[in-house]
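Note that this complex is displayed minus one protein chain, with the remaining chains in position.
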Amino acid sequence: MNAPESKRAFRYVGTRPVRPDGVEKVTGKAIYGPDYQAANMLHGAILRSPHAHARVRSIDTKKAEALTGVKAVVTGADFPTTEHIIMAVGESSSDLVHLSRNCMAQDKVLYDGHAVAAVAATSDEIAREALDLIEVDYEVLPHVLGIEEALADDAPVLHDDVFTKGVNPTPDKPSNAAMRVEMGKGDPEKAMADADVTVSGRYTCEAVHQGYIEPHACVSAWDSDGQVRIWASSQGHFAVRSLTAKILLISEADIRVTPLEIGGGFGGKTTIYLEPVATLLSKKSGRPVRLAMSRAEVFRASGPAPGAVIDITMGANKDGMITAVDMEFKYHAGAYPAITAHSGASSALSHYTIENSRVIGWEVLCNRPGTKAYRAPGAPQSIYAVECALDEIAEKLGMDKIEIRLKNAARPGDPNIMGIPQGEIGYVECLEAARDHPHWSAPLGPNQGRGIAGGAWGNYGGPSTAQVSIAEDGTVLVTTGSPDIGGSRAAMAMMAAETLQVPYEKVRVAIADTSSIGYSMVTGGSRTTFATGLAVTNASNEIIENLKGRAANIWEVNASEVAWGEEGAVCLAEGKTDETMSLAALAARTTFMVGAIGAESSVNPGGFLPGVGVHICDTEVDPETGHAKVVRYTAIQDVGQPIHPDYVEGQMQGGAVQGIGWALNEAYLYNDKGCLDNPGFLDYRMPVASDVPMIDTVMVEKFNPGHPYGIKGVGEVPIVPPLGAVACSVSEAAGVRMRDLPLTPDRVHEAMHPDD
Amino acid sequence: MPSQAYHAPATVDEAVALLSGEPDARPLAGGTDLIVQMKSGRNAPDAIVDLKHIAALSGVHRNGDGFAIGAATACTALKNDAALAAAWPGVVEAANLIGSVQVRNRATMGGNLCNASPAADAVPALVAAGATCLIAGPAGEREVPVEQIPIGPGHTSLAPGEFVVEIRLPGQVAGGGDAYLRSIPRTEMDIAVVGAGVNLVLDGSGTCTAARVSIGAVAPTVLLVEDAAAALIGSKLDDAALDAMGKAVSAACNPIDDKRGTKKYRIAMVAVLARRTALIARERAGAAS
Partner (left out) sequence: MSKIHVTTTINGDESEFLCTPGETLLDALRNRLGLTGSKEGCGSGDCGACTVVMDGQMVCSCLVLAAEAQGTTIDTVEGVAEGSELHPVQQKFLERGALQCGFCTPGFIVASKALLDHNPDPSETEIRYWLAGNLCRCTGYDKIVRAVQDAAAELRQERTPA
């Protein structure tokens, strides 16, 4: 539905073929991070801090080293001293010293689960036994977990060299306020004073984990000539290479990282935890070393998304025009400074055109694992508050919740919060699709409520490299540097097939190691199909030009007199218009005539557009127990041109259910010692199949003019609207405004029965 | 995962000898708790004594009017026994709320009882049903009510070398019916935040003549709440009786605040669940009378 006016006619793009890597994944043959084995491999294990905050006075590894079967022990002392330089980490960035110390603590441990030592041994059992023999002398320090607590004057300060960034002048006292960011325009104070109605509230949500099912794992092999081979599952093996190289002070060309299949990431595998440790263990032992996290280690020591405290005031005139927004949010940074507040601030109001606004964001250090990217990092939290405030305004004005959004929706050309005109975004079309969807007008049952919320994410382009070559029989090989986390091989093959006008089945896709293809940024930021797809398209077009030249030589005409079509090269020259030459025929001449047919393209494209979406959620609340169950859910999104609609819908559905989990049950829970109390799937409580209904999807296809196939990134937006949609739905069903996520049964019950 | 030995005895006597002989031997039934505890380091037995190869511990058998459930029988097998499921639907449903299908194909009634979790799903239903268990040990066999096995979280009244051989359920009487409900945040895969088992008997007029009410996850052990039963007996489970029962279970419980729910919520919820459970039991009892 909702076909755009300028729907292009494509042969493969927009169809739903079986993905090229499908069979090996349904038969159990695909090799993921924990599956890879190297010959003569040792098994590593990491000793982790049992304290939330402590000084490491000393580490005695002698007994562990003496255990039969132990081949190497590594501590922070084995890590070279690195400089405070800012490294790109996925869509974000981090200080190199912090990255290194997160892999292995040096003077202080900053969270429960922080790595303090590692062992490599001939078996996993021996490695774990050796961990028990390592003696760490800790001086336990007071810890702080909560955002407000961490900002208190008397809070324990995590770092003595972190001074709030973004504050002028820079404070002379270190604090847990790592960063402040402010954006805005107009005069929000005056506009708020003049508003016909205002609403104000504090919204909170908890830190949540990406919840990928595959724990982090790698194998590293350091040879005596200084050459390092790493096999890892990650969202970006080039990032694994550069971060490992910088932390260990070795050159990037000496590290060859081979990407294994990746079992989910959602942003959480754009950084490194294990690779430098495994590499040092390998250097010490002279043998390949595998490190793999347990589920508990994943929860305790990889990077969740920040929880947040958000204060928002919103003003509107009586027609429902939002005239002013004033919001201040504070995000957990975790143990090390993060920059999620930036995207939280720039995303917060990005799908509306609001004349007067002030958005202030803070990054707050606390004794939790350092936060990392999780699907539209920073946006779900701030937009949750914006969408709920909008809901409250609509309620006050007695206005339809789609009408109020339509009234304020950002349209192409409108200036965003930074004054930059919006591109071809389809927020209005999404809202109209929501209004026209049967879900919106369906009657509700008893104890049910309906919520609606929108959301946006800026998306990205970023560097990608792709090679396309033609085998001697005319079949097509596409090679990229972008790990396939959810079906992107299919999209690459489809774009190559479309461009070259060859059958999809004739195209095969491989993902090359870091020494076999040029640099490609991580698979993340909703960029891969867009940017790597552009590189594939460009390389395919270059091949067409090359083939046209070859045909022109054979026909003794100018290349400009050759066209390319399904039949291959077509001669346009007068008198020779019957001449055609298939790709197979041209390729057959490879071996003895004119050499290989191949092209490489490296891109760093602009032209990406934000993704926007609208979700409708019905919940039913048990008034006696406070249980909220999602009974109907519809996700609507401007997806540009979908390449493989199954995998676009899959992104929408998966993101929606992650957001439902965030809204209803998921949370990092700590005990009074500052240790994670739910480091497992049992008590972390991600949605299971019986928790959710079918997730209906509506793809609004508003072509992106900045991409040959009209692509907009689709992966991140879907987690943005659910927090608001679920919260507003439960609020309506429960008859009381719920502002603190997750909406666990005890919280909803408490809100419904405050006097019990 | 360290352990020095694995034994799979074929008889009760061999198992008793192994469990009393090794200093830190642990019986293994379904393993769905023990193996997780071994992995997390919470439990590091020197020896594992797998009880699943002992015939007496496997399967559901008739025992007079009632049933004997081998302690190492998987929960799924209870559901597959039509007579047991007809007589004690609450017990069978409780056992089949544990974990996932995969887990219930391994998890056992003996394990659920002897793991001694206050939140064990099968236990309140068994207690409400008046189940007993047959225990084997170095001093021979003994039979005790199920509620006497757990004495605190993770601790049982079993002496060293003792293990549960079978769980015995009486025959369900005419006019009898049982039920079990639990409250969890999700729809599956969670540990009970509150559980309630009710077993009652109605006479021809619909008056409750006997009742047992048991609650889980609201105290260090599963509780049998006699005041709650008393509130039902003599009534037709009218609102006043159900309210009185609800007050009795709320008064009896002694829960904690933890990651699975607040103390306040548990106290409120136990009354709600006990009421709902009682109404299901009444319906079943009515159908059976």
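We call the chains A and B, going by the order they appear; numbering starts again at 1 in every chain.
As a convention for this text, contacts are C-beta pairs under 8 Å (C-beta built on N, C-alpha and C of every residue); 3 or more make two chains touch, one makes a residue touch a chain.
Here the structure is a predicted model, which means the values were calculated and not measured.
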Sole contact to the chain not displayed, among A:86, A:152 or A:213: A:213
Of B:74, B:200, B:229 or B:267, the residue in touch with the unshown chain: B:74
Touching the absent chain when the full complex is considered, from B:103, B:173, B:251 or B:279: B:103
Listed residues A:658, A:729 or A:744, member touching the removed chain: A:658
Where the unshown chain meets subunit B, residue by residue: 1-6, 8, 28, 30-32, 35-36, 38-40, 47-48, 50, 52, 74, 76, 99-103, 105-106, 187-189
Interface residues of subunit A (partner: the chain not displayed): 16, 18-19, 21-23, 25-32, 34-35, 125, 210-215, 261-266, 294-295, 485-487, 644, 646-647, 649-651, 653-658, 680-682, 686-692, 694-695
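Rule of thumb we're sticking to: only the chains that are shown with their structure count from here on.
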Separation of subunit A from subunit B, taking each centre as the mean of its C-alpha atoms, in whole Å: 44
Sites on subunit A touched by subunit B in the complex: 125, 129, 296, 624-627, 629, 664-665, 669, 677-678, 681-683, 685, 687-688, 690-691, 744-746, 749-750, 753, 756
Subunit B residues within the subunit A interface of the complex: 1-2, 40, 183, 185-191, 193, 259-262, 264-265, 268-269, 272-273
